[in-house]
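Yeah, one chain of the complex is gone here, protein chain that is, but the others are all in their spots.
Chain IDs A and B follow the sequence of writing; residue 1 opens each chain.
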Amino acid sequence: MKTSVVGSRVTREDAWGKVFGQTKFPADVNLPGQLYAVVIRSPHPHAKVLSINCDYALEMAGVVAVLSAKDVPHNAHGVLFRDQPVLAEYVRMVGDPVAVVGAETEEIAREAAKRVQVEYQVLPTVFDPEEAMKPDVLPLHPSLRPTNVLYHMPIRRGSMEEGWAKADVVIEKEYNTQHVDHAFLQPEAVLAHLDERGHLVVQTATQYAHYDRGEIAHALGLRFSQVQVKTLAVGGAFGGREDISLQVIAALMAWKTLRPVKMENTREESFYSHSKRHPMRMQYKTGATKDGKLVAMEAKIVGDSGAYASWSINVLRKAAVHATGPYVIPNVSIDSYAVFTNNPFTGAMRGFGAAQTVLAYESQMDLLAKEIGISPLEIRLRNIFKVGSTTATGQVLTSSVPLDQCLAKITPYLQRGGESE
Amino acid sequence: MKKRGIGLGCSWYGTGYGNGFPDVSSAFVEIHDDGSATVLTGAVDVGQGSNSIFAQIVAEELGLEAQDICVYSGDTDATPDSGTTAATRQTYNTGNAVLKAVRQAKSSLLVYAAREFSCPTSEGIELKEGYIGVKGDPSRRVPLADLVFQARLRGERFISAESSTARSTPVDPETGQGAPYWPYSFGCQSAEVEVDTETGVVQVLKVVAVHDVGKALNPTQVEGQIAGGVTQGIGYALLEELELNEGKIKNPAFSSYLIPTALDVPNIEAFFVEDAESTGPFGAKGLGEPAMLPTVAAIINAIDDAVGVRITSIPATPEKILKALAEKNGEVKKH
Partner (left out) sequence: MIEIKLVVNEKPYNLNVEPSERLIDALRNRLGLLGTKEGCGEGECGACTIIMDGKTVNSCLVLAAQANGSVLTTIEGVGNRRSPHPVQKAFVEVGAVQCGFCTPGMVLSAKNLLDKNSHPSESEIGVAMSGNLCRCTGYDKILRAVKIAAEEGKQ
């Protein structure tokens, strides 16, 4: 199809405002009479909140309110399950919010936050997912799952027995990936106020304004029609602004005090208030014929979901579906698990489970090629998906599978370099 | 000694929510009396540039320029729900919704124009360069603004609301069989690295990235996504790690959690392959996430090519490289 505007290098309209510093991110908006709110976060990875003493904080001039779990009408939010408290009575990770202080200035709010005394009953912890999977370990979400195994996805295709029988070369290895932060440049910030209509207006940076609206309305017991979420400029996201962070807390403070409420995370607070990329342990066994044709693959993938479910089910599903790489393998057995621990919760991040498995399946390809004595390019060319190929989930790829074209374009760049001092 | 190596990584990525979850985007379009237009969608532009893409789609359909289109997004009081800006879904999903919406508004405009030009079917009408008129007869056309304004006087308006839903099905919970995503995006990257065998430091010298985009709706933005993805991939492969102690983050700061700087980034050559996806807007597929996927593999494979060690745990820090080199040398001595 011949197009003129589509396909052209149109410059972005928003770029001008950004180069002049005019673009408003949520930290850049204010309202007269606004309060500043600061969250008190748990220092413990697993604990019950026994009591919260706000007296010393409320004594300070300029402190307007201290809110905790008892002040939240419906104290839960979450993308898949509402398993995350707005303000926690039961803490499952370091950094869980337990209370929020509203004050006339940010300085007062930060000082008052230090004076809120929270008494915790510390509970047993588990940080290693494979340990957490054991049936006798205390489950972190007993109302959701009887054990800490949040999700198991099996993929079964073909016959493993036949597959291994055909394999001339087998490579078996374990791969591990780490917790990663989105590190978007703009820390979370929000301005919430009750407008002249009596509607709660929340200005923030989010990936999904309509989701935020739903969670705010749910937590406060309002109708969607009474809550407006307006997205200002978003300073990077990469998945880290999918789960709601400060938005519900600021909305709650504005609703309770009838004052505009501003919240801004420091970088340290930002690290504690959004999800992380799942670390995964991936045990791989891949077999090929001496001609370099893949014939069998087995994988066990364990992902650390941390303290809450967030998108873990979808992430570990995506890891499983993509675990073969873009290659035809007739005999496949994959088991992918998402497991609760007391680590920071993990969720969406660019690549979403498919970013981890690349390390494993592409390392296996190079190791197989070496063993067989063909080039890394050659082993890929012999196995890549094409139109009509069937994936490990049995899906037939019906159109637009141009990996062969991609490889053709990159081939001239695969010359090995020399040594230098 | 500094040794160089080259590595290759391939990847694939199923875009959209997947697994049968309703993946719906919506858009409203209004064509104004002066021949410009506004599109409203819930799709938040998080910096990747979706608003520009929607402007281009509407402009293309109406024979206008992108600057003739106002895109307003991400305000729940004014815009319809278009799903989350994630899963590499906005160009494809909301792009499709915007395309359906503008085509719907355009179809009533074409019917109206066909009557005005005494053309028995709207098939004979075209929108081009800000004009609307009879296909193949450049003498019979009027500025789009004139026609839309005249239509208003007769009580006709060209507005629309449309939704688009991506296709996917849930997989079988026992066997994992099913068609969980559509479409899939493919790509490959090569990395050339230099490994310092004394310090264990890996420097990425060059990355070549080739990605399948269906159709590049805006090549500048495609290149921007690729360079950004490659750089996050370099951070993932070599630098970034949240250090935890009993669940507490030991490095919650940019002084201790290191992300790539301008000096960590190599020469990046970005290419794209256009093999139209029939279900995408103008054949387009998403690129946001796929752009970062192959980088880690290309780098880890390049390290092996350079110094003959296989790093299986990322990030590939100097400590891990030195340890692997020491183990390798130990093995060599044993034999």
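As a working rule, contacts are C-beta pairs under 8 Å (C-beta built on N, C-alpha and C of every residue); 3 or more make two chains touch, one makes a residue touch a chain.
All figures in this text were calculated on a predicted structure; none of them were measured in a lab.
**Q** Given the contact definition stated above, which residue among B:D68, B:E223 or B:D305 touches the chain not shown here?
**A** B:E223
**Q** With the missing chain put back, one of B:T121, B:N245 or B:T261 would touch it. Which one?
**A** B:T261
**Q** Against the chain that's been left off, what residues of chain A make contact? List them.
**A** That gives, for chain A, the contact residues 9, 11-12, 14-25, 27-28, 182-187, 233-238, 266-267.
**Q** For chain B, which residues touch the unseen chain?
**A** 46-49, 220-221, 223-224, 226-232, 253-255, 259-263, 265, 268, 270
Following the convention adopted for this analysis, only the chains that are shown with their structure count from here on.
**Q** Report the inter-centroid distance (CA atoms only) between chain A and chain B in whole Å.
**A** It comes to 18 Å between the two C-alpha centres.
**Q** Looking at the complex, which residues from chain A come into contact with chain B?
**A** Touch residues, chain A against chain B: 1, 3-14, 43, 45-46, 93-95, 125, 127, 153-157, 173-181, 183, 205-211, 213, 224, 227-231, 234-239, 241-242, 267-268, 271-272, 276, 314, 317-318, 320-322, 325-326, 334, 342-344, 348, 350-352, 354-355, 358-359, 362-363, 365-367, 376-377, 380, 384-385, 392-397, 399-403, 405-407, 409-410, 413-421.
**Q** Please give the residue numbers of chain B that touch chain A in the complex, ascending.
**A** Its residues touching chain A are 1-14, 17-19, 42, 44-47, 49, 51-52, 55-57, 59-60, 64-67, 71, 73-77, 79, 81-87, 171, 173-181, 183-184, 186-190, 192, 194, 205, 208, 210-212, 214-221, 229, 232, 235-236, 240-242, 244, 246-249, 252-254, 257, 259, 269, 271, 273, 275-278, 282-283, 285, 288-289, 292-294, 296-298, 300-301, 304-305, 310, 312-315.
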